[in-house]
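Okay, so here's the structure we're looking at.
For this view, one protein chain was removed and the others were kept in their places.
What follows is chain A.
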Amino acid sequence: MGASFGRGGATGFLQDLANSDCIVIQGSNMAECHPVGFQWVTEAKKHGAKVFHVDPRFTRTSALADAHVPIRAGSDIAFLGAVINYILSNEKYFVEYVLTYTNASHIIDDDFRDVDDLDGVFSGYDPETGTYDPDSWSYADLTEHAASGGPTSHADEEQNGQDQDGQDQGGEHPASASSRAAAHELGGHGAPMDSTGIRTDETLQDPHCVFQIMRRHFARYTPEMVQEVCGVSPEQLLEVCEAVTANSGRDRTTAWVYSVGWTHHTVGIQYIRSACIIQLLLGNIGRPGGGIMALRGHASIQGSTDIPTLFNLLPGYLPMPMAGQHHSLDAYVESIASPDQKGYWTNARTYIVNLLKAWWGDAATEENQYCFDYLPTLTGDHGTYATVMDMLDDKIDGYFLFGQNPAVGSAHGTMQRKALAKLKWLVVRDLNMIESATFWKDSPEIETGELKTTDIDTEVFFLPAAAHTEKSGSFTQTQRMLQWHHKAVEPPEDCSSDLDFTYKLGQKIRERLAGSTDDRDRPILDLTWDYPLEESGEVSADAVLREINGEFVSGDHQGETLGSYLQMADDGSTSGGCWIYTGVYADEVNQAARRKPGREQSWVAPEWGWAWPANRRILYNRASADPEGKPWSERKSYLTWDEDQQQWTGPDIPDFEPTKAPSYRPDEGATGPEALAGDDPFIMQADGKGWLYAPSGLLDGPLPSHYEPQESPVSNAFYRQQANPTREVFPRPDNLQAPSGDEPGAEVFPYVFTTYRLTEHHTAGGMSRFQPYLSELQPEFFCEVSPQLAAERGLEHLGWATIVSPRTAIEARVLVTERMVPLQVAGRTVHQVGLPYHWGQGSSALISGDAANDLFGVTLDPNVHIQESKVASCDIRPGRRPRGPALLDLVADYRQRAGISIDTGQLRRTPDDSANAGTRVDGRRPENREG
């Protein structure tokens, strides 16, 4: 969403779903995984809204929806592309909105070539590195200014395993490390670009304008293709298309809801882009009841990207500096935003200077570039998966796990656990003795003999953590809202909060370094590390929030908190730890702790908690009014231009300069916020427009295009290119992949499996499998299969099944259910197996079981390093899995039968048919292959 709209966060707030006339939930099991937010969907339904659930499985969300559309996991772009095609070919788009608020009329470079011209890749593809040179994707006349690669939204793609407990999804194939290194440094905002002199065609007829390129691009996304690729019937597709178009426009709005069902894919960013395109075409962004709700899985996952636990971001979506590129503050700032572009990212210098002042205080001065060179610089990918592979290669000695259980929650559990066994020391801070802390004695690899306890040298330090009720602090939840929680009870015994632990660890390190004259110790010794303590002796979380908010360092207001990031200066006179959070401590009040009841304020409830940026609840809300500033309709009125008072008024904070008139037009040569016209609602974008087509900023294409998952029993029906040609692959002996499509051996793993959460458990189980009241509600690991698949494979309800992938085999109890539906795809039946991933093999929890994530290998999305852990190929057979080394034999036998080598599935560019002449077992060649 960062690439489309300028910011990575959900565009609206959950309560606003109640105003929707139609809600499409896709890639999310909202009722099960976000039950509290789902009340607003039921509220909308009570008002007569139509609710669709597009999902591989019939879930508790489907049970409450008006219609469930079963879809093959990993085929959502084909489905969404057909919705776009329907909108375009039936002229159902919101003409005035599209013309004024999007880049539909912008002219694209003549050199741009689409996937249909190049057999599945866009122009600029380099098969050697598996990367794009995106120059040809840019706006005409702007090629020389367009950034190569660049930003995308870490916030919405966050995922950093919000389900997987991963803090980020790094990982890098060495061969492409350098070419990708610069790519993912900008988070959550639009791409840098010179916005002067963009050529447009307001008639939308120019063959090189975005609108016409989209028409051609999506023309192949027909109902027949959807049937062929997704297994969704034309009638079901039409039902969705008709409902969303009938419920969009001046008087009605449709909302789209997604979650990790979309992000845990090698093309996850493009799934989200597809929804962005639909919502822009239908005019649903920035308006009540519209928008795209990116649902976050944990209480503060949004917060973990805002003030990131990601290796490549600094607070507020500022990029980490790159070694060799960002040698100075100026060079760094220039790489974030072109000085000639529109919008608020041109103030990037201010944001980074304030961050540096917050961290290094008086030591940060104009003369020393505010200690810019104290920041670590990146030399490549240091994300979770890259780090784990480095551990395996003995490059890493120690590891901290804060509330994370990678032995169960991360893809390829075997790789995770073997990596932990290579460490010298491991610190686990958790509520319970999770599998990541006990892997050395009870992991599945001990059972198979791959690891021996006596051979593992890792020293594990388990430090008990305080629960959220035992500490004060803030959550930043799914709608960008910070909510303060107060400590209810003291933590028992040795338990302490992560904040207190980190503070005291820092104190100890600083004590050890005290008196050092070594330059490399200055960044730690000069840190502002002097927070007040609570009565209990713990560091004050309130004081940290105040520091994040920022204050005046000098001048008339010295010592007072900042009220808004607009008060920040780039001369060292102010400081603030995360510019997007500035305002959360305005007027010396913890605004996140506000709990004014809804009945005492407007329905938008701006005095409940505090949402970034600037407490805005619906982003881009300038678009809720027409270009003249009048409401599109009375029913959907939100923000309007008050001619008498010369300002924007409404129930929300304007996401726009509050006194900039709709008629405002910038002077020629204006840059930054001044360059935004009175009808440019996307104020973080380089051109002020919503991007139907992303001329830069994404690594895998300016438009979404269907690719099969890394492992898929089905050939790509659109072109020869099977999977995302820019996905990050890791050809290693411990990361073998199944053959796909018509490759020989694909029939050995004929089924699609997908993983998910249940309401009753929390992700990798650290907070639920140790609780009797939760464990008894879902006590055992199970797989869900259709009656047809059960019959085909001889599986019995409540019996055992063994599920095999090229990595390992796991066992699960069988639930035979009609909620799983076999799909007719590519002329044959495709069965899907459902696996909740909450269980792990360990000896400490009340309940244990095999871990579903053990089945996955590691293949990543190129933009944000997210692993594909929502879909892969498997076989399923009745009975329990073998014990001990026999398990390895079983998996080896499967690999041999499938003819798997280290290169299987690891070629980014699919070879020619001639080089890949294989006959499927069913003897069928894929249809609809063109070019």
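Everything below uses one rule, namely that a contact is a pair of C-beta atoms (placed from the backbone, for glycine too) under 8 Å apart; a residue touches a chain by one contact, two chains touch by 3 or more; residues count from 1.
By definition in this document, contacts and distances are computed from a predicted model.
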{"item": "Protein name, per the UniProt record, of whichever chain is missing from view (\"4Fe-4S ferredoxin\", \"NADH-quinone oxidoreductase subunit N\", \"Xanthine dehydrogenase YagT iron-sulfur-binding subunit\" or \"ABC transporter permease\")", "value": "\"4Fe-4S ferredoxin\""}
{"item": "Touching the absent chain when the full complex is considered, from A:632, A:782 or A:837", "value": "A:782"}
{"item": "Contact with the hidden chain (one of A:140, A:774, A:852 or A:891)", "value": "A:774"}
{"item": "Hidden partner chain, touching residue among A:540, A:817 or A:844", "value": "A:817"}
{"item": "Contact with the hidden chain (one of A:1, A:18, A:31 or A:699)", "value": "A:31"}
{"item": "Footprint left on chain A by the chain that the document does not show", "value": "31-32, 35-36, 38-39, 42, 45-46, 48, 58, 60-64, 68, 233, 758-760, 772-780, 782, 797-798, 813, 815, 817-819, 821, 846-847"}
